[in-house]
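In this view, the complex is presented without one of its protein chains, the others remaining in place.
Going in written order, the chains are labelled A and B, and every chain counts its residues from 1.
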Amino acid sequence: MDTKEKTADHASRASAFNRDEQRVNWHDKTLWFVREKRDKAAWQIPEWEHLRELASQIKDNVLSNLHNYLIQFEKQASSNGIIVHWAATAQEHNEIVYDIIRKKGVSQIVKSKSMLTEECHLNEYLLEKGIDVVDTDFGERIVQLAEEPPSHIVLPCIHKKKEEIGALFHEHLGTPEGSSDPVFLAAAARADLRKHFMKSSVALTGVNFAVAETGEIVVCTNEGNADLGVQLADTHIACMGIEKIIPQRKHLGIFLRLLARSATGQPITTYSSHFRKPRAGQETHVVLVDNGRSERLKSIDFRNALKCIRCGACMNTCPVYRRSGGHSYHYAIAGPIGAILAPSLDMKKYADLPFASTLCGSCSNVCPVKIDIHDQLYRWRQVIVKNGYVNPGKSLGMRTMSTVLSNPSTFRWIGRLGRLFIKHLPFLVNHKLNPWYKKREMPAPPAQSFHQWYKTMRTNGK
Amino acid sequence: MGSRERVLQNILSQQAPAKFLPTFETNYSHDSDNFQKFCEALESIGGKAVEIVTWKGITDHVAEQYPSMRRIISTISELPWYVPQFEHDPHSFENVDLSVLKGHFGVAENGAVWVTESLMGHRSTPFISQHLALVLNKGDIVSTLHEAYDRIDRISYDFGIFIAGPSKTADIEQSLVLGAHGPKSMTVFLVAT
Partner (left out) sequence: MRVALFVPCYIDQFYPKVAIATLELLEKLDIQVTYPERQTCCGQPMANAGFEHLTKATNKLFIENFDKYDYIVSPSGSCVLHVKHHLHSKASEDLAHSIKNNIYELTEFLIDVLKVKKLSSWFPHSVGLHQSCHGQRGLMLSQMSEIVGPPFSKSEALLNMVGGLNLIALDRSDECCGFGGTFCVTEDAVSAKMGLDRVRDHISHGVEFITSSDMSCLMHLEGILRRLKSDVKVAHIAEILNAPA
């Protein structure tokens, strides 16, 4: 990825992605297939909508009582022999993790998927300190080898074709040139990563749920990479955002029923590991990370985004995500949920993301914890505009539009002019600088407006 | 002020007004046959359900399905692969072809089996083995995860896990591949009681 792309906004990245239409079609179909699997899985549960409502209410309760739940979790986890750390910022999180690794005297760790560590840029930080992080989730390993960020939180390399993965493996793992069979490639990655598992004494994982009542953490994977890493290592570091707390263990019944069905259409992930106490001789660390979350709690408009359980369903269903690719969002978490999370971290940098949506609302409908994603996108737009992070031309245009539309006689006059304009001077509108016209014809202007028709046919006629 | 206090104080001053914690039913069973449903769910996620009557059923099945296996370990004393005392170092299991372990119960809606550390010999065995087999009583199948957690509340554990099928990935173009990092197959032996 060149530097020019790094600063580009969603629209220009999306436009670049759309230069290869076959690829867009492939990307769209692949993710729509996941959405369809999700639908099928949801329909097998008659009480599905009720479960979503319960999950949403439980998360509401968590966000209203997070202080006490965190203290309760810390107390329970500590009494279970888990070492609990607190990090106010991404920097502190990275320092805590590094400190644990440094004390173990190792230069390599294995890591299973954690969006939090993506958010904190842990890999880059550790690399600078001389610690090599091996991502063990297949998809994450693939993007790590390609030196790219994940493009999807559940399917990190969904933007890559098998031939590209084959070429990457040929370069890095020595597989035969031209091999692209997924079974073969997965076997090659398995063999390679086993070596890393066997020699790593520190394993880092994310956390899907942390239970306040029991002090246990739950980690869900399909590959078994979190477990293989942790169970072979002497030290387990689990990093979690503070919003991952749930009150009671029985609530896992609700969340685990929703999570995998929403994510991939599976009835449950292959492994749902409940880490309550460290293994004999093992150290377990849990790092609780704030990094802006507590600030977000106060916002009635945006706090609900903290309910997210990272299933990725909003990405799979999003017609914009499917046709623009995860990297067009230039943030660790892509898609609709990323577009409402990112601006609270850096409104200026991510000012474009809430506009990368048609507000169709499909995201909110698939969300297992009923986050009002599309309404938040709308509200972010208002906040971003008020803070001046839109281009001045757009502001001027909107002001003009507002003036015209709030003045009936100006509106009739401009409207008439506009129709005349399109009708008689179409070359002025139908040119390449008009983004509408690139792929679409302009509406054919009628001779008169409804208003004019009504005046002739009804007002005067009566 | 340390980070802990800073984070907690910030949360306390910012958190939303108190919202109730909902109560809910845990009885969502849909009056179907749990055993049948479990077997179907397990097959749909790439696992295999095998009904047996005696322990010999397991050894016969293994001999037939996995004739070339060299190292098989088990925590079940009735089986020939029984290991009374597991090694402390998990790396010693690297060459295990098959682990045969007991499970506490299965879950009909998703084909998962609840296993805790006490049944594993070592926490690593369900993951490091090339293949995994779990043994369940046919009657020990609950309908949903809600019922599962009701039951889990009565089993104390340091490490517990739902295992649902062989390890898998679909990261490469959504093509399902069984045997990602963990076992390439998962068989559940259901013992008639």
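The rule is short, and it goes like this: a residue touches a chain if its C-beta (ideal position, glycine included) is under 8 Å from a C-beta of that chain, and two chains touch if they have at least 3 such contacts.
Worth saying up front: this structure is predicted, and the values here are computed from it rather than measured.
Chemist: Given that one chain is not shown, what are the shown chains it touches?
Modeler: Contacts of the unshown chain, counting the full complex: A.
Chemist: Which residues does subunit A use to touch the chain missing from this display?
Modeler: Residue positions of subunit A that touch the missing chain: 10-11, 14-15, 17-18, 21, 24, 28, 32, 39, 42-43, 45-46, 48-49, 317, 319-320, 323-324, 354-362, 364-366, 378, 381-382, 384-386, 390, 394-395, 398-399, 401-403, 405-408, 411, 415, 418-419, 435-436, 438-443, 445-446, 448-455, 458-459.
Following the convention adopted for this analysis, only the chains that are shown with their structure count from here on.
Chemist: Hey, how far is the Cα centre of subunit A from the one of subunit B, in Å?
Modeler: 29
Chemist: Report the residues of subunit B in contact with subunit A in the complex, numbered from low to high.
Modeler: Touching subunit A: residues 2-4, 6-8, 10-22, 24, 26, 28, 30, 41, 44-45, 88, 90-91, 94, 107, 109-112, 117, 122-124, 126-128, 144-146, 148-150, 152-153, 157-175, 177, 179-183 of subunit B.
Chemist: Can you list the subunit A residues touching subunit B in their complex?
Modeler: Touching subunit B: residues 30, 33-34, 45-47, 54, 57-58, 60-61, 63-67, 70-71, 80, 86-88, 92, 136-139, 142, 155-158, 161-162, 165, 182-183, 185-187, 190, 193-194, 197-198, 222-225, 227-228, 231-232, 242, 247, 249-250, 252-254, 256-257, 264, 266-281, 288, 290, 294-295, 297-298, 300, 303 of subunit A.
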